[in-house]
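Starting off with a structure, shown below.
One protein chain omitted, others in place.
Chain lettering (A and B) follows the sequence in which the chains are written, and residue indices restart at 1 in each chain.
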Amino acid sequence: MNARLYVWQRLSAAVMAPLVLVHVIVIFYATRKGLSAADILARTRGSAVWAAFYGAFVVAAAIHATIGLRNVLTEWSPLQDRGAGMLAGAFGVLLFLLGTRAVVAVVLP
Amino acid sequence: MSDSPSELTVSLWRGGQQGRYETYKVPLRENQTVLDVVTFVQRHLDPTLSYRFACRVGMCGSCAMTVNGRPRWTCRTHVSRVAARGQLKIGPLENLPVIKDLATDMRAFFDKWQQAKGAFVPSPTRSEDFAPIRPDSPARIAADAAIECINCAICYAACDTVRWNSDYLGPAALNRAWTLVNDVRDGATSERLQAVAAAGGCHACHSHQSCQELCPQQLNPTASIAGLKRRTMWAYLKGEI
Partner (left out) sequence: MTLRHLRHRQSVLWIAALVHRLSGLALAVFLPLHFLTLGLAIRGEAPLETFLRWSDQPLVKLAESALVFLLMLHMLGGLRLLVIENLPWRDGQKEAATIAAGLSAAVAFFLLACML
């Protein structure tokens, strides 16, 4: 890990802290109210706010998970910088694609 | 299995990187350090035992070894505090290649010290006045808190990030770099920040605090490294490194 990766790692973490808090509150709310899929989608469909919120969450999570995974691979697996970077990067791309698809799935009107 | 109260059962690492623990019986005395025990073995039981020591009084850091799983200064470790049930297991420091028995090759430790730019670089010329340094200035307080390192390598041996990451400069080298970054007389701050911001530098630290927990000088390399993280992050964001 160098200064550049560190800054991206910590920044994406800081961005996600309030997002996680809101997300956990949303989970609590949906659970207490016993919301069905239709109820949830009625709230998210066509919402620019939810699109921005979860869009940002997906981007930050993809960056954070990629760098974190890279660190774990360089320390705990035989892979070193290049190999670990490629594998972690591939995973990050997967997260970004699946995440964007999920956000689209729930906010598209 | 219990020993008579007058004897210690001591396992010592014999060999190089490959080897095994061999067991010796050492008389138990009332006031006895682990270094006394090792010395007794070498003098009276097996003269082929290799180990390091110098001052015997906790000033030089030469006698550090792994004692019952923890790296310690053997000259300052009383047997009564560590020998549970009269048993001692003593090996060389971890994370360093073993030369023979209890002596390790410390070159990597000192090389990383240099790589972290852990040496003072003077700046002014002869014709300038002395630098006035107030001992209560924040920078001097930070440097003083970390300055008493005697390079014993206990923190290096204890650090799992050193174990897992061969590039990692380690707690001692980075701690020293921090003291120099806080020394207003030093002229190599930029190069030093660059050195500790590279791969294997301060950002590799996971804040386990094993270094802080085991340092016999009560230093806190984790805090020093956190300080380096702050300095290098701002330097990076401002485009200085």
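Note that a contact is a pair of C-beta atoms (placed from the backbone, for glycine too) under 8 Å apart; a residue touches a chain by one contact, two chains touch by 3 or more.
Note that the coordinates shown come from a computational prediction; the quantities given were computed from them, not determined experimentally.
Here one chain is not drawn; of A:V22, A:V72 or A:A90, the residue touching it is A:V72. With the whole complex as reference, residues 68-70, 89, 94, 158, 160, 163, 206-210, 213-214, 220, 222-223, 226-227, 229-230 of chain B touch the missing chain. For chain A, the residues touching the absent chain in the complete assembly are 10, 13-14, 16-17, 20, 24, 27-28, 31-32, 36-38, 40-41, 61, 65, 68-69, 72, 91, 94-95, 98-99, 101-106, 108.
As a convention for this text, only the chains that are shown with their structure count from here on.
In terms of their C-alpha centroids, the spacing between chain A and chain B amounts to 40 Å.
The residues of chain B lying in touch with chain A in their complex are 161, 164-165, 197-199, 201, 203-204, 229, 232-233, 235-237, 241. For chain A in complex with chain B, the touching residues are 1-7, 10, 74-76, 81.
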